[in-house]
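Complex shown without one protein chain; remaining protein chains in place.
So that you can tell them apart, the chains are marked A, B, C and D in the order they are listed, and the count of residues begins at 1 in each.
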Amino acid sequence: MSRLLTLENVHTHIGQYHILQGVSLTAEEGEVTVLLGRNGAGKTTTLRTIMGLNPASSGTIHYDGQDITKLPTFSVANGGIGYVPEDQAVFTTLTVEENLKVAMRKEDEAAMARQDYVLTLFPDLKKFWKKEGGHLSGGQKQMLAMARAFVNDNRLMLIDEPSKGLAPIVIESVMEAIREMKKQTTIVLVEQNFSMAAGVGDTYTLIDDGKTVQNGRMEELVRDEELKRTYLGIA
Amino acid sequence: MEPILQTENLTIRFGGHTAVDHVNFTLPPKEFKSVIGPNGAGKTTFFNLISGELKPTEGSVYFKGRLIDSLSPVERTRLGLGRSFQITNVFPNLTVLENVRLAVQSREGVRYNPFRHYSSYKKFTEESMEILSTVLLDGKADAIASQISHGEKRKLEIAMLLALDTEVLLLDEPTAGMSLEEVPSILNVIRKIKEGGDKTVLLIEHKMDMILDLSDSIMVLFNGQLLADGTPEEIMQNETVQNAYLGGMPHEQTAHA
Amino acid sequence: MGLLMNLTVNGLATGMLIFLLAAGLTLIFGLMSVLNFAHGGLFAWGAFSGVFFYGITGSFIISVVGAILTGIVLGFITEKLIIKPVYGNHVQQILITLGFMLVLSEMLKVVFGPNQIAAKTPDYLSGSWEVGGVILIKYRLFIILIGIIVFAIVQFILKRTKIGLIVRAGVINKEMVQALGIDINKVFLYVFMAGAALAALAGALMAPYSGVVYAEMGLEFAILAFIVVVIGGMGSFPGSLLAAILVGLAGSYMAYFVPSLSLAVNMILMAVVLIFRPQGLFTAKEA
Amino acid sequence: SGADEVEGSGSDETIKVGVLASLTGALESYGKQTQRGFDLGLEYATDGSMEVNGKKIEVVYEDTETKPEVAVQKATKLLEEDEVDFLVGSSSSGDTLAVLPLAEEYEKVMIVEPAVADSITGSEFNKYLFRTARNSSQDAVAGAASIAGEGVKIATFAPDYSFGWDGVEAFKNAAEDLGAEIVLEEYADPAATDFTANLQKIIESDPDYLFVVWAGANSPWNQISDMKLQEKGIKISTGAPDIPALSVMEPLVGMEGFSVYYHTLPDNEVNDWLVKEHTDRFDGEVPDLFTPGGMSAAIAIVEALEQTEGETDADQLIEVMEGMSFETPKGTMTFREEDHQALQTLYAIKLEQQEGVPYPVPVLIRELSPEETEPPIMN
């Protein structure tokens, strides 16, 4: 097993605000790393910094042995990184089909196969194939946002709160999908639903107030009541 | 007792797709009712029909026995139907405080005064601050709404609804994306509303523990149709709900502080 | 009969010319949502450089190609210097492109002199045929032809490639498109250059049509192009074509049948369309 | 000591002239013609000394940008800061009209050049203004004189705004006086690109002549030729514009019309001087449409000053200028007493293709004397 992604002491400024003040994390190939932390802790900003959407002001980000700290977003993505943003960022006036078409980096057979798989995972998308993204229900948008990342052959996937707004049964199939995907893809996941986080996560990184507070194996966290209570409010 | 909210054959079609399909439901005053159903079942659309954001293809909505079909969203809000939005919907370039203040101002009916300085309405500001602290957002009062995190925006959304202080509250997934540790405090807020005893609440959520914990009754929408409406126990025993909605998901997410 | 045919053919030709001008704007305004008030400036530069190249080479084809190249180069410069900093901000777009419009028009005078310049029609396209009372002006038929060809090419590119989708997606959420691995800045640059090239082509074709080029021609026609884009339905190519033809024909018919309203015809047309079909004749989606 | 005083005041007593013109914008070329003409005119009238009665003449040019508010700003600046004794201008009628009240307020003589609107010497007249430019009516009368006659059927075609309406109105009166019949008045959107409808109607009305009143770059000439009006037996007539605009009139070669000025038309010493000096100084360029106007304005000022012996008091100036005749590149001009409009020669011409000239050249048919083109008094 090797490290696919390493963040070392990353700082990020947005405008005049110093948002990330020392985030470090690693993602091992084939594992799911869960980012945990309260609202406004900086989880989303961490993912955006990896993507180059809010470039790091100091610290380094290595992906697959390469320094990607300063790369423009599209180059980061083209390195094989998929991103599911927390606000879904569905292209509202494009149909479901067009949303996926824009996302697809290569329209080959493998991609079509992945698309078919995604559509079995989220049958609603197939049902509303020609509907404008903006007209989907909240959960359907979430599905579309995920599908858009899943149609590509990514080595790393950054997923921001996938379970948000999904029906319990769909959450289950998303967990299923993540477990399935792990075979080829490394995943960094932001997740508030602890049962889901615990269900799919291998390791965790706890962020608070823009800093990494703790890294470790998920099993340990599940067992560590103290830590859970202090940082996650879970008894 | 006369229901505070009632629908009759409420239906809307988008093209060929019937999103809400002949829904008849009644909501007694001061009841806490949750709406559940799979994604795309029509829950948000149902809210949109009640709040007037959408016009039904067929059917009617009654508020306190009065037909309100011809009323605009504005008029419905003024009557006492307030709602929060599933997709965060705030004033992006105004401060968090100003977002809430605008709601307070509307509730107070100060809508058209073009001459007094707004800062002379001091109590609006004070009240807004109070509401913000209820939802644990007072620390962000001066932040620009577009610059707060997702979860914080959800709280702001609730704060604005609270500020409107309407008789009926329509809450569309208020805790989606809210952090684990803060869900309890928001739950507390909602519970307080319920315990206050003078509000009627209609809540859309996918977090079952929360729903079971709070609801007097639950209604289930499936493919736009009202599948069931009953006590939490009845609903949990419903086969369709079990198979098509819940699956085998363990529901442990609610913290019991 | 002959009368109606005359009015129709000429209205169509005018419409096609307006379409060519609006085509670039449809790309830039409709797809990328950039309010480019300098579009008329690019158009005028196309017209002047067309006349210039015609003057030194005597070849109409070279003059058109030269104008298109000028458009591409200017498009590149405009996007890099002027448009890039203001994507997504209409208010700033208005200010900066109006400023650039002043620069472009005034630079025309520096480069080509302050006076209007006569534009010649090549021999093989000048003159007209009279067929049964209908006067067919060769150059106008030529413009109709070019209009159809340009429409077909652009429509083909938009339909058969992802470019149209990518640009529309990029306008809705630029960050997300980049996060999908697309260099949206480059795409926007190319689209803008294409739009500028179309404007310049329209200018080069306009010159022989009206027989004269002058520095102020840009502003005069830019508003017309905006009208066409809006009533056509933002970003819809078929919509722009239809709207342009409508404007051309309405101008032609109204001037004959209701001359007292002919000054106001474009404004009336736009007002009517906006009242009865505010989203425009087509929408980008239907296109 | 008396002599000293005179000398003392004489040395700082320069006569200042403020010239308002459109030096940028759509009318830039007109403004520049006025400017060159005025400079040359002063030189000519003072024999190069730039002095009248021992007083130096100084000129200040200001750009009105063809915006009335700027014109007023600049005119006030000229009157207040430069303390000019004369105003001259401007290239657009709107700018000129906006400045007229200032001439009255500051009691300074204003020479209107080359603004053409009738209302300047008509409804908006005040006694301080004198116009060396011809007005719309004179154009129209000249136009009529060059084609109208007993029983001639004429259709008119003009842009749909004041300039066009004034022109047609005046033309109609003059032409009907000469016995012609106006069979159709067509107006088109000045910004139109397609004139089919108008030309179609003109063809239908089957006139002998089509008289066109036009200004602005966007012109109907190409389409007139494409619609084969001439081949249908309709002769075209219009005023010959400045040289850049002439170059787009190739389709009209052979047409008969009138001209305000083309450098080969007048036959007099002043014009010879103008053409020679202008070509010498400006790279072989010949004077154009409004260059002689600028020159005439300068000559008129110097002439008036000579008569008042350098006195710049407006009332004195007005007194000498009313009815004053002076020699210009266009022959003798006379300020009519009633409305201060300079009566002047215009030219009936024919457009011809000439070897080595890249545009159709207006060739003289006959001079239309000041009496012949005298417009009605409208103030």
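Here is the rule we go by: contacts are C-beta pairs under 8 Å (C-beta built on N, C-alpha and C of every residue); 3 or more make two chains touch, one makes a residue touch a chain.
The definition used in the following text is that contacts and distances are computed from a predicted model.
One chain of this complex is left out of the view, and of "Molybdopterin synthase sulfur carrier subunit", "Branched-chain amino acid transport system permease protein", "Sulfurtransferase TusD" or "Sarcosine oxidase subunit alpha family protein", the protein name its UniProt record gives is "Branched-chain amino acid transport system permease protein".
From the options D:101, D:149 or D:310, the residue with contact to the chain not on display is D:101. Only one of C:117, C:263 or C:281 touches the absent chain when the whole complex is considered: C:263. Where chain B meets the missing chain, the touching residues are 51, 53, 72-74, 77-78, 83, 85, 89-94, 98, 101-103, 105-107, 110-119, 121, 136, 139, 160, 164, 181-182, 184-185, 188, 257. Residues 81-82, 85-86, 89-92, 94-96, 98-103, 105-107, 109-110, 223, 226-227, 230, 234, 263-264, 266-268, 270-271, 274-275, 278-279 are the ones on chain C that touch the missing chain.
Not every partner is drawn; the one left out touches chain D at residues 23-24, 60-63, 65, 67-70, 72-73, 76-77, 79-81, 93-94, 97-98, 100-101, 105, 117, 119, 123-124, 160-163, 165.
Just so we're on the same page, only the chains that are shown with their structure count from here on.
Pairs A-C and C-D differ in how many C-beta pairs touch across them, and the larger number is found at C-D. With centres defined as mean CA coordinates, chain C is found 49 Å away from chain B. One simple way to say how far apart two chains are is to compare their mean CA positions; for chain A and chain D this gives 76 Å.
Centroids built from CA atoms put chain D at 37 Å from chain C.
Residue positions of chain D with contacts to 2 or more other chains are absent.
In chain C, no residue reaches two or more other chains under the touch definition.
Those residues of chain C that touch chain D in the shared complex are 3, 6-7, 10-11, 13-14, 17-18, 106, 109, 114-119, 121, 127-128, 130, 135, 137, 139, 209-212, 214-217, 220, 248, 251-256, 259, 262-263. Across the complex, chain C is touched by residues 24-26, 28-29, 32, 160, 186-189, 191-198, 200-201, 217-219, 221-223, 226-228, 244-245, 247-248, 250-251, 359 of chain D.
Looking at the complex, you find that chain B touches chain A at residues 14, 17, 37-45, 86-88, 140, 147-152, 155, 172-173, 176-182, 184, 206, 208, 244-253, 255-257.
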